[in-house]
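Every protein chain except one is present and positioned as in the full complex.
Just so it is clear, A and B label the chains in written order, and each chain counts residues from 1 on its own.
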Amino acid sequence: MSFFARFAQNRGALVGLAILLAIVLMAILAPLLYPESPWRMVQRPFLAPMEVEGFWLGTDTMGRDVAAGLMHGAWVSLLIGLISTTVALLIGVPLGAVAGYYGGLIDDALMRFTEFFQTIPNFALAIVLVAIMQPSVVSIVLAIAIVSWPPVARLVRAEFMSLRHREYVEAARLVGQTNRTIILKQILPNTLSPIIVLASLMVATAILLESALSFLGLGDPNVMSWGYMIGAARTVIRQAWWLSFFPGVAILLTVLALNLVGEGLDDALNPKLARERS
Amino acid sequence: MNDNTPVLSIRGLTLALPQGADRDYAVEDVSYDVARGEIMCVVGESGSGKSMAANAVMGLLPKGVRPTAGEVLFDGQDLLALSEKQHRKLRGLRIGMIFQEPMTALNPLMRVGAQIAEVFEAHGKYTSRERQARALALLEEVGIPQPDRAIRAYPFQLSGGQRQRVMIAMALALEPELLIADEPTTALDVTTQAQILELIRDLQQQRGMAVMFITHDFGVVAEVATRVCVMRYGRIVELGTADEVLDNPRHEYTRALLEAIPSNVIPEARGGERPTPLLEVRNLNKIFRSRSGLFKPAREVRALDDVSFTLAPGETVGIVGESGSGKSTLGRCVVRLERPDSGTLALAGTDFSSLRGDALRRERHRVQMIFQDPYASLNPRHRVGYAIAQGPMANGVPRAKAMRQAEELLELVGLGAVAVDRFPHEFSGGQRQRIGIARALALNPELIVADEAVSALDVSIQAQVLALLEELKQKLSLSLLFITHDLRVAAQICDTIIVMQQGRIVEQGTAQEVFLSPKEAYTKQLLEAIPGRAHEAAMA
Partner (left out) sequence: MLYARLIVMRLLKAVVVLFLIIIFNFVLIQLAPGDPAAILAGEAGATDQEFLRQLRERFGLDQPLYVQLWRYVSGIATLDFGWSYRQGMPVLDLILARLPATLLLTGTAFVLSLALGIVLGSMAAARVKKPSGSLIMALALIFYATPLFWVALMAVVLFSVYLGWLPAYGMVTVGAGHTGFALVLDVAKHLVLPATTLALFFMAIYTRMTRASMLEASQQDYVKTARAKGLSPRVIQRRHILRNALLPIITLAGLQAGQMVGGAILTETVFAWPGIGRLMFEALQQRDYNLLLGIFFFSAALVIVFNIITDLVYRLADPRIKEAS
């Protein structure tokens, strides 16, 4: 069975993929449908959804178009999710690979280092980092990457530890391949499936983290994000619940979709070997 | 003892496999009886469906496997027609079962006594006090040392053989009329295997119960069987008394299987005079230390204790021993996957034991290894040709030339040059082992270490791979260090035998000396424990 056929067997994964594509489309279309800044005041504040034509999700406390914010926010969420995950992989994969392959003291040192980052409550750490570096897309991406690489390092290390004594790896050592070649050609390709699955889930977690930071007022003041929209509308929740409601649904759907896709990838990449013995 | 009333009667049993399996039926039209007081051995290689009928008897068929025809009569009732609840009442009470893997068959979080007492509890027998008393009596009966302590032990505190005894105690707790033993000794060392077989035989005779014994090993069959049922591809190929089947096999498959067993007939000594040794191992020591955590003192295992021997060019030296004897560590030190703590390892004059880093990497091509597990020894992502060519390429041979060599080597090991472009998963276990041999040959090594190279294979495949090795030895005058737990295999292929126990060499000599006139008690014990030996001796 091909990769996609296995992926498509998971109905949820297909739904997730569809939602994800829709959100990507939102992000791409945002500058076309709403060319003006989502921060601009365009109508009177507190318009309820559908109250005035053209403002189908209403306006917020400052008279900004909620729909415009929602579409521009999609772009920011996806971008921060992807970049911070990439950075986290760039930290975690080499660390885990070196620790798992060489073992011994190197492993000890690197794992203590990883454990340290895992012990620190990660959202609190992200808050402190962003607050002190001053909120910006860069500081948010860095903060999220710094709190989310340890699981990558642990996963890659565990994979490397189990694979480095696999017989084909020992065979590669015996024929005289260098450690570099063994790490890159023999082991790493065999750890890619779990890394890909983890990465898809990490993008989801990163989006949640970003939204939570923005909710607390630690978003980049120059970009519109879903978390900011919810946070800004928090104090008026009694009068205008929809201001918080729609961005929340957007986050929920995006994170849900990424999780579904992740599960589908897991099914497709790691088919369970049900070898019956008799 | 045999009064010929069948306790269990399987009639025309057919079990369908789920769609997409490699064949339609797990077993097809299988009929046999198991009578009181007899041990019925069901023999077959992997994939023969030999365990399936037993699973049907227990009502523990794997998901997706369902009976489509026939019946399984136990005490007059058809077990296939029972509801799960009715079936449950029989399990443990009237039919007991023991499994292959004693290491995983016990719940790691429950004390042994509690796990035995559970059998009584499941069938509502006795008070909890009596249950403990009976569990203790059972542990005594199956011969566990210090039963009063063992009853409070957790499974991880017992050895493999002891765990299997606990399993037997559990299976026999309620004195069932039928005991099913599914490869109960396969995971055990040969001496432990002999003890467990004896225990099963004794208990069976004392209690007069019927035993259905599933195995792949004809040696074990010769030890215990009253009657034998040989299976292949889900069908019975031969059914008869043990003597009939073992001495006068009618079916050609049975004959082939019996012939494939490495015999105790030792080949004449070869090689003659020993020139300067190719490999000279002197006073090799290796200690494994579990790292001392904050709470545990470092534990030391002496894997190699002052080991010395030599290997002449063109010679095959066999290292035999049970698990924990250090034989694998020795092999891994010779290929330098492990670094010995002290001692020397000279290969044609070069000291191999002290090389490190790049210097070692450049010399590695001189000693190669054939690995045990055909499923783990090839990178699933690399094509077979590339897997073989990697060695020469790492040593500076251009890719095109290395690939051409790979084709020739695949031809040599009997797979054909077309195999180069295929992936490992397209091959069977035996074929993969041939690829592994080709890979080891690719660098023209001076010495090849084969670590349990045929142990994971079915006996018929094992015979083919051994034949291939024999042929290559002649053709290429290979020097071979052959590590195995199986004395029969060693007898067949080795010129010299080294017997190891707990990291030390107990005895070494030519194959003939070691097998025909062993000097040490441990060697004798090992030889006596080989299943089926008595039978063979009687035949000879």
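The rule we apply is simple: a residue touches a chain if its C-beta (ideal position, glycine included) is under 8 Å from a C-beta of that chain, and two chains touch if they have at least 3 such contacts.
In this text the structure is predicted, and so the values were computed from the model without any measurement.
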Contact partner of the left-out chain, one of A:14, A:42 or A:125: A:125
Residue among A:218, A:232 or A:268 touching the omitted chain: A:218
Among B:53, B:90 or B:466, the residue in touch with the chain that has been omitted: B:90
Sites on subunit A contacted by the missing partner chain, in the whole complex: 116, 118-125, 127-129, 131-134, 204, 208, 211-212, 215-218, 227, 230-231, 234, 237-238, 241, 244-245, 248, 251-252, 255-256, 259-260
Touching residues on subunit B - with respect to the absent chain: 58, 60, 88-93, 96-97, 99, 101, 104-110, 118-119, 121-123, 154, 156-157, 167, 170-171, 293-296
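Rule of thumb we're sticking to: only the chains that are shown with their structure count from here on.
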Distance between chain centroids, defined by C-alpha means - subunit A, subunit B (Å): 47
Subunit A residues touching subunit B - in the complex, by the definition given at the top: 166-178, 181, 186, 189-190, 276-278
Subunit B - residues contacting subunit A, complex: 21, 26, 46-52, 62, 335, 337, 361-362, 364-365, 367-369, 371-373, 376-381, 387, 390-391, 394-395, 436, 439, 442-443
